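Excluded from the complex is one protein chain; the other protein chains are retained at their positions.
Entry: chain A
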Amino acid sequence: MSLWVDKYRPRTLDDLHYHHDLTARLKSLAASGDFPHMLFYGPSGAGKKTRITCTLRQLFGAGVEKLRIDQRVFMTPSRRKLDLNVVQSNFHIEITPSEVGMYDRVVIQEILKEIAQTQQVDLNAKQRFKVVIINDADTLSRDAQAALRRTMEKYMNNMRIILCANSTSKLIAPIKSRCLLVRVAAPSSEEMQHALEYVAKREKFTLPPEASQQIIEDSNGNLRKAMLVLEALKMQSPDMSGPLSIAKPDWETYCHKVADMIIQEQTPQRVMDVRAKFYELLSHCIPPTVILKTVAERVVDKVDESIKADVMHWAAFYEVRMRVGNKKIFHLEAWVVKVMSLYKHSFYGIELDDFED
């Protein structure tokens, strides 16, 4: 018995609920014997990893589900030890290089070389190659991506790489050109409705249509989130009746609170308060880019039409800065001050400039 999100996860390509044309393509690819490197991309919760595992199963059979989980220790050139969780079966290996942060290049070089240089020894294996799955490929550093590109060509005989990323924009062009790009779009609301009903049916309860509608709206195309919300909802109010309140993740609520604070008042004191809130969010390990994005979206919703573009422009500006810099809080606050100033200017009109000292 496990969480629904896991329990009702499709295991084979045939079980998949939506994107049937994509499924057909994957099937034919797996059957052709000429399997390319692949890059799955699409929004979070759209089903990329599910499709990858399904494809693997199609390729190698049930054997891929026998997994080992190891912790591998790597040594950086500066003699620092790094731990990396490696999930592997006889046919594939799955790594998340972003776990080790800036040392991902070492991981890529070591693991890939190691796998690439050993041939498939299992004679019964359906394919002659092994598959390496690289999760969060869009967080790979430039160095790591550069390390990847040559390996992808050189060891094509022994190995295929499946990259999984949210967006292709952070991947360098040489990598993109070496892969077959597979876009996994977020499911439409009908498809999500279908999936939710499927789970409800299997769990033997009836899901009121208004509840499912609310879940779908709230989860914004993220099926994983929808499943989690559904289960949370079911746990919180088992009979699924009456007015249902779909809980947002707490960090999101908190971000909205911050946005409201920014709009309510523009004083130095408020700047300090907002800073404390940002610190609270950061200490909960919410990625600063996500914070900035969530707050900015909320602020844009609330402010006057004339400054919407500016607010977003500065959010984008400081997000870029933030990625280069070290101190995320500087950039968050810089944005807040900028927005407060913009807001004040638009609220009181331009003549305020005359008072500037």
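Criterion: contacts are C-beta pairs under 8 Å (C-beta built on N, C-alpha and C of every residue); 3 or more make two chains touch, one makes a residue touch a chain; residues count from 1.
Please note the rule applied: contacts and distances are computed from a predicted model.
> Write down which listed name, "Mediator of RNA polymerase II transcription subunit 20", "Tectonin beta-propeller repeat-containing protein 1", "Ras-related protein Rab-2A" or "P-loop containing nucleoside triphosphate hydrolase protein", is the UniProt protein name of the chain that is not shown.
Choosing among "Mediator of RNA polymerase II transcription subunit 20", "Tectonin beta-propeller repeat-containing protein 1", "Ras-related protein Rab-2A" or "P-loop containing nucleoside triphosphate hydrolase protein", the correct UniProt name is "P-loop containing nucleoside triphosphate hydrolase protein".
> Which one touches the absent chain: A:R160, A:R298 or A:H331?
A:H331
> Looking at A:Y18, A:Y155 or A:Y318, which makes contact with the chain not pictured?
A:Y318
> Kindly note down the residues of chain A that lie in touch with the hidden chain.
1-3, 5-6, 9, 44-45, 49-50, 53, 67-69, 85, 87, 94, 96, 98-99, 135-136, 222, 224-225, 228-229, 231-232, 235-239, 245, 247, 249-251, 253-254, 266-269, 271-272, 275, 279-287, 290, 318, 321, 324-327, 329-331, 333-334, 337-338, 340-341, 344-345, 352-353, 355-356
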